[in-house]
Structures are given as C-alpha cells and as structure tokens.
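One structure coming up, written as structure tokens, with questions to follow.
One chain of protein is taken out of this complex; the other chains stay put.
After this line comes chain A, so read on.
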Amino acid sequence: MHYGMCCLCVLQPRAVNVDLQTDATLQVDISDALSERDKVKFTVHTKSTLPNFKQNEFSVVRQHEEFIWLHDSFVENEDYAGYIIPPAPPRPDFDASREKLQKLGEGEGSMTKEEFTKMKQELEAEYLAIFKKTVAMHEVFLCRVAAHPVLRKDLNFHVFLEYNQDLSVRGKNKKEKLEDFFKNVVKSADGVLVAGVKDVDDFFEHEKTFLLEYHNRVKDASAKSDKMIRSHKSAADDINRIASSLYTLGTPAMFKFEFEFTSSVVESGLLRFCFIALQKIEARVAADEDLKLADLLKYYLRESQAAKDLLYRRSRALVDYENANKALDKARAKNRDVLQAETSQQLCCHKFEKISESAKQELIDFKTRRVAAFRKNLVELAELELKHAKGNLQLLQSCLGVLKGNT
C-alpha cells in the first residue's frame, strides 16, 4: 500500500507503520486535511482499477464521525464476525494544544517579544505534530480496510470513498450512546465468562491466553511510555526556558554592563546557541520516541483489542452452537420442532466454522503484522536515538573546544 504524499508534506514518516502489502487495484490515502475550529476535514483520495467505481481516481471530504460510522458498520455486520476489524482512529484532540495557545495569547503582555515568538513557535509545532498524527491514524485505518481481501469489497466502504456528499451520519444521540454502554458492559461480562471456557482447539486456546495477557501488558506499556515521554517534553521545555534566559542575559544591553557568563561575546553567543540546540534535540528525541514507541504501542493496544473482540465473537458463536446442539437434543427427545432445531443447529455450526477458519488466518496475519511493525519501529527508534545522541555529542564537543580553548 502506497502512502501517498499529502499536500502538508507531513506524512513521512508515518505515525504507525503496519506494513501492508502494495496493491495497485485499490489505493487509498489522505491527500489533504484541514483543521477548523472544532472539526477536521480529511480529503480521502482513491485510485482504483476496480470496475465498481465510476472513475479511476477521485477524492471526497470526510470527517471523523464518518470514519467511526464506517468502522461501526463493520463491527455490526455479522458477515465480518470472523475478521479482525481494523481499529477505529481516535478522535482528533486539539483541546490541550488550543488551551495552551490561548493561555499564551493571554500572557503575551508579561513576556518579552523573543520569548513570546519562541513559545508561539513551540506550541504551533506541537499543534502541527498532533495534527499530523491524527491524519496518519485515519489514513492507516483506511489502508488496513483497503488491504483486507474481504473488507475492501464492502459496499459501505465504497460509498465512503466515492459518495461526494455528506454521509449525514449524525453523532450518536444519548439513547444510542447508552445502548452502546450497556452493550459493552454485557460484552465484558460475557467476555469473562467465555474466557473461562477451555477451548478444544489448541491454537485458539493459546491465542486466547496470549491475547488476554498481551493486551493488558501493551496497555500498561503504552501508559508508561506516555508518561515517560511527557517528562521528556517537560525537560525539553525547561531547557528552552534556560536558553531564553541565557539569551536575555547575553543581549547587548547586558554587554554594556560587562556581564556575560564568559569573558567574550563569542563564547556567550556560543553558549546560547548550544542550549537552544540542546533543547531542540531533546524535543526531537521526545517526539521521535513518541512516534516510534508510544504510537506503536497505542496502535497495538487497539489492534489487540480488536483481536480479542474476534475471539469473543468466535466464543459466542461456539456457545450458540453448543446451545443449538442442546436444543436439538431436547427437540429430538421431545420430538417437537426437530426440523427447526436442525436448521438452527446447522446454521450455528456453519457460522462457527466459518468464523474459526477466517479467525485463524486473521490471527496469524496479526502476528506477522505485529512483529514486522515492532521490528521496523524499534530499529528506527534506535537509529534515531543514535542520530540525536551523536548530534548532541558533536555539538557539545565543539562548544567545549571553544570554551576550553579560550581559557
């Protein structure tokens, strides 16, 4: 699957790499995105040789709710019970960033022009980073769907890609949200029940045990990595402030009074530059860790949940099958509605077997994808960390060279 260049020129590197196969018959990407006050508009661009579409290349504008609608339609579709439904992208959340920008605007009077410009640039960069991420995550969702042999043929998906009007999927109203909530509660209670039943099939038994534990651990790792990265960002912010202070201390006004940290203008300027560069590097380290580590973990948190959901659905189908068997036995014993019971039992059996078959393949694919994604991201993480550390080292050593040379 190609990740096309978007007008923002921001989607390299990708936030999450799920290493999907290239396929020329259907290529989907988000070519542009616009952030408005309370919503984000994504331009979904499709290139396809499939006969289902009227044109070979076309674009539509979609909002987050429409992605959710598409995802939910997959989940609710019984035919897809045997597949891992690609997890829905998280809602774009610019609240924190917007709040910070607002606070900055309010506090403009209390800081110097340089400080204000600097902070503004920082916050704008942060906003842009969040924006890039949300675009990437929405794109990954679409790409996963497009790569899936069955889901790519889904009618709703085609409508999503092609219909150039608003899909009018209003946000769920209160009643529907409540229904969802209860559904989830029931599911998790069921989930516990079902998880307790030992599976005859070794493969699925192993997968169940594995996924339950794995999911929890990914959740924990994701939370801890977020915390770690936040601390890193705070430290980078501090270095930023230190650099600003040094800048103020080193300005010509201060030179007039013969104050500098060092005995020459060159050294003072060098120090300032050094700290500013240090800060940039720290910030970049935090950002890269965020991208390669935190986002990876978050994505696999969602995917492992989707895999668990698949297992749950299979277990449910198994329970239904077993219940149908029992009903059939009962019916035969009472010699009443036997045909009905037989049909029902056959349906359940068929459903269960179908799910089992596709589930097996899905889970194997999941593992392959997971291993590949982790490998790619861990390698890239290590490479980036090395790059930054080496850059830091060079910077510090040249700075030291000048300072010590002037002693």
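Assume a residue touches a chain if its C-beta (ideal position, glycine included) is under 8 Å from a C-beta of that chain, and two chains touch if they have at least 3 such contacts; residues count from 1.
Everything below uses one rule, namely that contacts and distances are computed from a predicted model.
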{"item": "Options \"Dynein light chain roadblock\", \"Transcription initiation factor TFIID subunit 5\", \"Adaptor related protein complex 1 subunit mu 2\" or \"Sorting nexin-2\": UniProt name of the undisplayed chain", "value": "\"Sorting nexin-2\""}
{"item": "Of A:Thr25, A:Asn56, A:Gln102 or A:Ser231, the residue in touch with the unshown chain", "value": "A:Ser231"}
{"item": "Residue among A:Leu26, A:Val60 or A:Ile239 that touches the chain left out of view", "value": "A:Ile239"}
{"item": "Which of A:Val75, A:Ala125 or A:Val379 contacts the chain that the document leaves out", "value": "A:Val379"}
{"item": "Touching residues on chain A - with respect to the absent chain", "value": "206, 210, 213-214, 217-218, 220-221, 223-225, 227-228, 230-232, 234-235, 238-239, 241-242, 245-246, 248-249, 254, 257-263, 267, 271, 274, 278, 367, 370-371, 374-375, 378-379, 381-383, 385-386, 389-390, 392-393, 396-397, 399-400, 403-404, 407"}
